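Note that one protein chain is taken out, while the other chains of the complex remain in position.
Each chain gets a letter, A and B, in the order it is written, and its residues are counted from 1.
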Amino acid sequence: MRGSRNTLPWPSFVTVWRIAFALAVLLILAGLSLSLNLHPRTYVLLATTTSARDSGLLDYLLPFFETDTGIGVRYIAVGTGQALDLGRRGDAEVVLVHAPDAELVFMAEGYGRCRSPVMQNEFVVVGPPDDPAGIFGLTNATLAFSKILAAHARFISRGDNSGTHIMELRLWSWVGYTPSPATDPWYEESGQGMSATLGLASQLGGYTLSDDGTFLVHAASLDLLIDVRHDPPLQNFYSVIPVNPDRHPDVNVDGALAFARWLVSSRGQGLIGAYTVAGMQPFHPNGEDRCGP
Amino acid sequence: MTAPIALEGVHKSFGPKDVLRGLDADIPAGEIFAIVGPSGVGKTTTLRLLDLLLPLDQGRILFGGRPCAAGSPEALEHRRRMAMVMQNPTVFRATAFENVAYGLWIRGVPEAEIHGRVFAALDFVGLLDAAKEKADHLSGGEQQRIAFARAAVLGPEVLLLDEFTANLDPANVRLLEGAALRFRKETGCTVVIVTHNLFQAKRLANRVAFLLDGRFVEIAPAAEFFETPSRPETRAFLTGEMAY
Partner (left out) sequence: MRAMTDISEISQIVGISLLVAGTSTLIGSVVGIPLGVLVALKEFRGRNFVRTLAFTFYGFPPVLAGLLVFLLLSRGGPLGFLGLLFTPLGMIIAQSLLIAPIVMGITISAVTNVSRRLYDTALALGADGRQWRVTALHDARVGVLTAVMVGFGRAISEVGAVLIVGGNIRGQTRVLTTAIVLETSQAHYVEATIFGVILFAIAFAVFAALQRLQERGFV
C-alpha cells in the first residue's frame, strides 16, 4: 500500500497547527495593509510634552479641531528632547513644545516648516504650608531660590532633563548653586513627571518648581501652596512647528499645517483662553500665525 | 507477497562488546521462527537488525534474495512492510483508535479506509469497546493488545515480536498468542518471535533457533528442538543447567 510518504500523523492536531499558522499570516498581512494604506496618514501625529497632556489641555482642545476640520489628531506625549527628535525623524508631523532654544536650533537645522507661538503659561514655585524658607508671596523666583538655598530647605527636582528641569537648573545657576543630590541631603531628584514630583513634594514637605497647569490640576489633593508667581523669567512659551515637507515628503503635510494654523486662529486661541482648571486659566493665548499661506 | 528472509554472517558490536559474531539463518516465507537464549545474549538486537533499525557491522540481511542495509534509501520502504511489537508497550498519548491508526496515517492511507481497518484491528484483539479510551489509562495487558493491533493493522509481511507477552497475566498471554497465530493464518506473514518463555516457543513456533555466544548454535523444527536437541549447550539450556 503506497500512499504519500509525507502524510503526517495526528491529522486533527496538524490541522490546528495549520490554522494557527494561517491566522498568524493573515493578521500580519491585515496589519500591514492597514498601515501601508495610510500613506499618507489620514490623521495627524502630534509630538508634544507631558505638561501639555497632564494639564488636560489636549484632551479638551483636540476634539474641537476634529469637529471643525474632520482631521483626526493623535498625540504622543514625551520629553521635550524626544518630541523634537520625533519631528526630526518624521515620525511625527507637527510638534508642540515649550523649549525656545531647542526650537530655534530645530528651525535652523531646517527640520521645521514654520514656527508659530501659541500660548504661554508660567512656572511657579510651590512649597509646604509652613514655608520654612519664608518665600510666600515673592514675585522674584531667583530671590526665592537663594532663600531656599540659604535655609537648606527641602527641594524636590524633576531631574529628568524636561523643560521644567532645565528652567530649574537655570534658576540655580543664577544663585550660584550647582545641584548635587549626592552630597546635599535637602536636594532630591524624583526623575519622574510633574504629577509624581508634586506628589513627592507634598508628602515630604518640600519645595518644587512646577508649571501652573499641572499644579492646578492636582492642587486639591496636594498639601502645597503657590509661593512665587508672575515672575517674568518664569514665563513658559509654547510654539507649534509643522515639520518641513522637504525633509519628509510622505507625512500628512496638509493636516499638520492645518493644525498649526488652527491653533493660532481666533477659534483655537479662544478655546485655549477658555480652558480652566479648578477655576483658574493655566494657559494664556499669545498666538501668531507665522505659517502664512 | 511475503518473501523469505536470510541472515548471512551477521556481526554486530556495541563498542568493545561483540554481541553477534556471525549469525546465519534462512527463514522461509510464512514461517514462525522463534529465537531463544539466555538473557542479554543479543536476541533483541537481532530483531532490531532485522527491522533495519540498526546498521550491522559485517554480513548481510536479505529479503527475497536481495540485500538491504539500514539507512539505505530502500530501508524505509522495507521497514514499512514489517512491524514490531515490543515488550512493555509504549503507547502514544492518545486514544486507542488513534494509536492503531498511527501507522496508517504515516503511510498516507485515506481517512475512510483507516476507519474500517482500525476498528477491525481493535476487534481482532477484543478492544473494540475501548476505541475512544485514552490509551495511557488502559491496563498493561490492554496496552500490549493495542500495540499488537497497531502492528497488525499495517498488514505487515513480517511480524517481529520481542517478548511481547512478558509481564502479562495468563489470560492476556493466551489472547495475544491467539491473535498472533490467527493473524499469521489469515495473512500468511512471516513471524520472528523472541521469547524467554520456552513454553511459548513450543506452542507457537515452526522452528526454534538457540542464540548463544553471538551465533545460532542450533536451529531445528520445534518438536525436535525441545525433545531431541542435538547440541549439548541446547540441552543444558533447556534443562536449566546452563550457568551464565
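To be clear about the criterion, a contact is a pair of C-beta atoms (placed from the backbone, for glycine too) under 8 Å apart; a residue touches a chain by one contact, two chains touch by 3 or more.
Predicted model only: the values in this text are computed from it and were never measured.
Partners of the chain left out, restricted to shown chains and counted across the full complex, are A, B. Annotation for subunit B: contacts to the undisplayed chain at residues 51, 53, 76, 79-80, 83-84, 86, 88, 90, 92-94, 102-103, 106-107, 134, 150-151, 154. Contact between subunit A and the absent chain runs through residues 5-10, 12-14, 16, 20-21, 23-24, 27-28, 31-32, 34-36, 38-39, 41, 45, 50, 54-56, 59-60, 74-78, 89-91, 192-193, 195-196, 198-199, 217-218, 221, 248, 251, 277.
Please note the rule applied: only the chains that are shown with their structure count from here on.
Residues 1-11 of subunit A touch subunit B in their complex.
Contacts from subunit B toward subunit A in the complex involve residues 76, 94, 98, 102, 105-111, 155.
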